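What follows is a set of notes on a single structure, which appears directly below.
The complex appears here minus one protein chain, its other protein chains still in place.
Think of it as A and B in the order they're written, each chain with its own count starting at 1.
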Amino acid sequence: MLLQARGLSKNFSGLVAVNSVDLDVAEGELLAIVGPNGAGKSVLFALISGIMKATGGSVYFRGEEITGLKPHLIARKGIGRTFQTTALFNQLRVVDNLAIGYRMRTSSGLFSTLLRTGKWREDTRRTMTRVAEVLEIIGLKEKAFHFASTLTQAEQRKLAIGIALMGYPKLLLLDEPTGGLTEEDTREISGLIARLHKDLKITICLIEHKMRMVMELAQRIVVLNFGSIIAEGAPEKIARDPKVIEAYLGVEHIADSQ
Amino acid sequence: MELFLQQIFNGIMLGSTYAIVAVGLTLVFGILHIPNFAHGHLYMFGAYIAFFLMTIAGLGFWTSLLASVAVMGAVGVILERLAYRPLRERPHIDSFISAIGALMILETSVIVIWGPQGRRIPNPYPGIIEVLGVTMSYQRLIVIVAAVSMILLLNLFIKRTTLGATIEAVAQNREGAMLVGIDVNKVSAITFAISAGTAAAAACLVAPIFIISPTMGALLGMKAFVIVILGGLGSIPGAIVGGYILGLLEAMGGGYLSAAYKDVYAFGALIVILSLKPTGLFGKEVA
Partner (left out) sequence: MNIRLKGRWWYLAIFLVAIALPHIVTSRYVGQIIIMGYLFSIATLSLNLILGYAGQASLAHAGFFGIGAYGVGLLTKGGVSFWIALPLSASLAAAIGFLVGLPTLRTRGSYFAISTLCLGVIISIVAGNWVQLTGGYTGVVGIPTPTPIRVPWTVEIRFDSLLAQYYLVLAFLILTMFAMHRIVHSLTGISFMAVRNNEMLAEAAGIDTFRVKLTAFVIADFFAGLAGGLYASIMGSISPSTASMELTFNWLVYLLIGGAATLGGPIIGAFVIPIIMESLQFLAQYRMLIFGVLLIVVIIYFPRGAMGAILQLGEKWRREWRKRQEEGPRVAASQRP
């Protein structure tokens, strides 16, 4: 197992947002996490990536416990993530946004920066090489020197994924990467995710409301409701599960009608 | 023993003003998350308005006090509208900078109008009484009584009136309050009016006891921040208790610790406590 969560819980003064969740993600898998609004999906990601402290339970990544580690240490271990409300460094250019994601793989400190030592030059060169690679992957080469704030919605989502990709993550957590996008843009992002999974062999956990996309992409689906897992299994099986239909189908209609 | 009681009396008097000023700050800082560094300067400005009204316009003490509260309430509203509201969606640091601009304006205005030297407000109640060997001037007693009544009134206002309840609702859950249709702009304006008005009242009450000067606001404002952070952001009981504790500590410590360094202890304590508990003693996290 690449990632294992055991009894993971989060309470917000009375409200149980995530309730003793056991989650296994196998290496190479593309897992979708679905569930109605407020089900606790984003909080679950926050617990795994260390953005929030769990009130109970533990998380293991590649057999090593990562519960309670600072987010940057978890990122360094190989878990990249994006946020639901697109988070970028919008005062920086696209290249610099990406460069931040690679900082964890370079180590030149203050003195090598001031003296521009060979190490600094090597680190800078490696960063630029990786930036170019990722620009190619996410298809943002033309916008490399634009400020992130000037990008279109779809480009911003690509950049967010790009930042997470920079440090060679083993596992990518994507929180609604196509939320609010047009159908065409959604297909593009969905294609990108498929490529990351197939070509780059990155294990992916995807939170998504758009069921058509989930059915296409996911190998396995976990359904969350009121903070607990209510079903999991292959897409075909989940689509027929009465519990899921009851809890979730209403939302699908809402999502489709948008 | 008598000295001890005397110091307690003085400490309570000092603590009463600290408590009022800190309550005003905790409303603004806790509810609007605006680090109003100019809070102490509003206090100082309030004292000068009373000084002007009493000595130049020749009004009585209580009339001047009420007028000063009204004027400063308006100043608070203007300050919120011009210096803070445009920055509400911006990073925190922008509000600090705006606050520093505001305090520079307030302090310099006073210097330009009334000069940098200290001023004295005539004492309206010069008598003293002696109880258990403790000398109590009438004015100091008035400060305590008036401060305690103000604190009670403020509490009643927040607990018993709709407007007060609204303010508390915003303090506890800003997004929720907005969802149920509370006008956050209005609440902000009112909170600032109360905050500045109460600071002015506190300043007017103690003004006849101490000399007033343009620089008296800065240190007091910082002490209010210390009290508010240690007492828990947005917590009114925390601000009151913290205010009295600091007042008593200063009065008692004044006898034993070096007077010059007494502020160092308060500010040093803040840094030490924040290093142990980054969110304050009873702290909710700052947003």
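The rule is simple: contacts are C-beta pairs under 8 Å (C-beta built on N, C-alpha and C of every residue); 3 or more make two chains touch, one makes a residue touch a chain.
As the structure is a computational prediction, the values presented were derived from the model and not from experiment.
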| said: In the whole complex, not just what's shown, which of B:5, B:128 or B:264 touches the removed chain? | reply: B:264
| note | Missing-chain contact among B:16, B:64, B:98 or B:166 belongs to B:98
| remark: Answer key for A:88, A:151 or A:206 versus the chain not shown reads A:88
| query | In the full complex, which residues of subunit A touch the absent chain? | reply | 49, 51, 70-72, 75-76, 80-81, 83, 87-93, 95-96, 99-101, 103-104, 106, 108-110, 113-114, 116, 120, 123-124, 127-128, 145, 163-164, 166-167
| query | Can you list where subunit B touches the absent chain? | reply | 29, 33, 35, 37, 82-83, 86-87, 90-94, 96-98, 100-109, 111-112, 218-219, 222, 225-226, 229, 258, 260-261, 263-264, 267-268, 270-272, 274-276, 278-280, 285-287
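The criterion applied here is as follows: only the chains that are shown with their structure count from here on.
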| said: Quick check: how many Å separate the C-alpha centres of subunit A and subunit B? | reply: 47
